[in-house]
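Here the complex is missing a single protein chain, while all its other protein chains stay put.
We call the chains A, B and C, going by the order they appear; numbering starts again at 1 in every chain.
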Amino acid sequence: MEPYKHRVHYYETDKMGCVHHSNYIRWMEEARVDFLERSGIGFPILEARGIYSPVVGVECRYRRPTFFDDEIRVAVGVESYSGIRFRFTYEMTNAAGTVVATGASEHCFTDTSGRPISLKKLHPDLDEILSASLEKKD
Amino acid sequence: MEPYKHRVHYYETDKMGCVHHSNYIRWMEEARVDFLERSGIGFPILEARGIYSPVVGVECRYRRPTFFDDEIRVAVGVESYSGIRFRFTYEMTNAAGTVVATGASEHCFTDTSGRPISLKKLHPDLDEILSASLEKKD
Amino acid sequence: MEPYKHRVHYYETDKMGCVHHSNYIRWMEEARVDFLERSGIGFPILEARGIYSPVVGVECRYRRPTFFDDEIRVAVGVESYSGIRFRFTYEMTNAAGTVVATGASEHCFTDTSGRPISLKKLHPDLDEILSASLEKKD
Partner (left out) sequence: MEPYKHRVHYYETDKMGCVHHSNYIRWMEEARVDFLERSGIGFPILEARGIYSPVVGVECRYRRPTFFDDEIRVAVGVESYSGIRFRFTYEMTNAAGTVVATGASEHCFTDTSGRPISLKKLHPDLDEILSASLEKKD
């Protein structure tokens, strides 16, 4: 799948002159939303079925600074998926093709009241899509 | 009422070296939430009664830049209140007492489905508090 | 000029279920940056010449709520330009063509030390571009 593209906004920079580190966490979300949508398991589908997928954990390693107006590409991979939890990885590169950051996020599925659910059991069609994404990674 | 205090965070600055202008809109919200709470009409009370108070309009004039770690004081005034709408004004000063920005925000009241309601008619006790705030201003 | 497009991010929503009002101020900046760049007076050009264009004032009227994943179009107009200051207007519409918000921002020009400068006097080529944008509006 084509990487997600994010053009760096002025308001994402800080007084050090480059992008504030918290924004990469948001870019990971943007890329994840885009990835799921293009996989046929977009947020509208999830929310129509009353499924939330809260973030259980997140991590990011910053390798090179990024700057206002840079075009960042975020490649998303499904590292693991158990039917109950999934873990996404992210590789962010700038226009020169240099890796500027790598990250990961872990998620579970809950109903609208926040109780964990098994996608595998309750939504086998969506489970199939995520399982397939996992296989594609290899 | 004592002004609300906001210590400027690093992530609120931008590459120009000072605070990004969008953050003042957020400080106005912080100060408004604090003002309403101290007036006895806090968000928990509003939300318990199913009242939203969406922002209808906002404006801000930037007079002096502000910087990381500055302590900003935000004085809130109730400029007008009609039972249906209200308009708050904000004066932001830095530690030296210099006015760094002035702003205003307008709000209405809605039920949880987004339909406008009259606070005056449906919640006379809250109406009284806001009316009194208005008088205090003079 | 084609309106700037912004896809609403999940992190731009708040607990009311729609977009937090402070984000529109940021979309106005995104659209302004894009407008200036396509006009041939992009931030890289400004910054290469040591020109800042800080925001002097900003305002926004919220007409309809906007939601996660909405595609917002932001049309930018140059309402006034004096060689020293300029005022941009913004009309934001959703995919259905409904106006969701209107706004404006005022800016001056400064050197890197924050002192106001006249674009007209010091950078006549850029002055010409902004003057032309103003005329195009009518």
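Assume contacts are C-beta pairs under 8 Å (C-beta built on N, C-alpha and C of every residue); 3 or more make two chains touch, one makes a residue touch a chain.
Here the structure is a predicted model, which is why all the values come from computation and not from measurement.
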item	value
Contacting the left-out chain in the complete assembly, out of C:68, C:81 or C:109	C:68
Absent-chain interface as seen on chain A, which is shown	16, 21-23, 25-26, 29, 52, 54-62, 65, 114
Interface with the unshown chain - residue positions in chain B	9-11, 26, 29-30, 33, 42-44, 68-69
Footprint left on chain C by the chain that the document does not show	10-11, 13-15, 17-18, 20, 22, 68
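Here, only the chains that are shown with their structure count from here on.
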item	value
Equivalent interface positions on chain B and chain C, same or different at half	same
Leader among chain pairs (count of C-beta contacts)	B-C
Rotation angle (°) superposing Cα atoms of chain A on chain C, nearest 5	180
Farthest chain relative to chain B (centres taken as mean CA coordinates)	A
Chain centroid nearest the full-protein CA centroid	C
Chain A-chain B separation of Cα centroids, rounded to whole Å	34
Distance between chain centroids, defined by C-alpha means - chain A, chain C (Å)	29
Separation of mean Cα positions, chain C and chain B [Å, integer]	24
Sites on chain B at which at least two other chains make contact	22
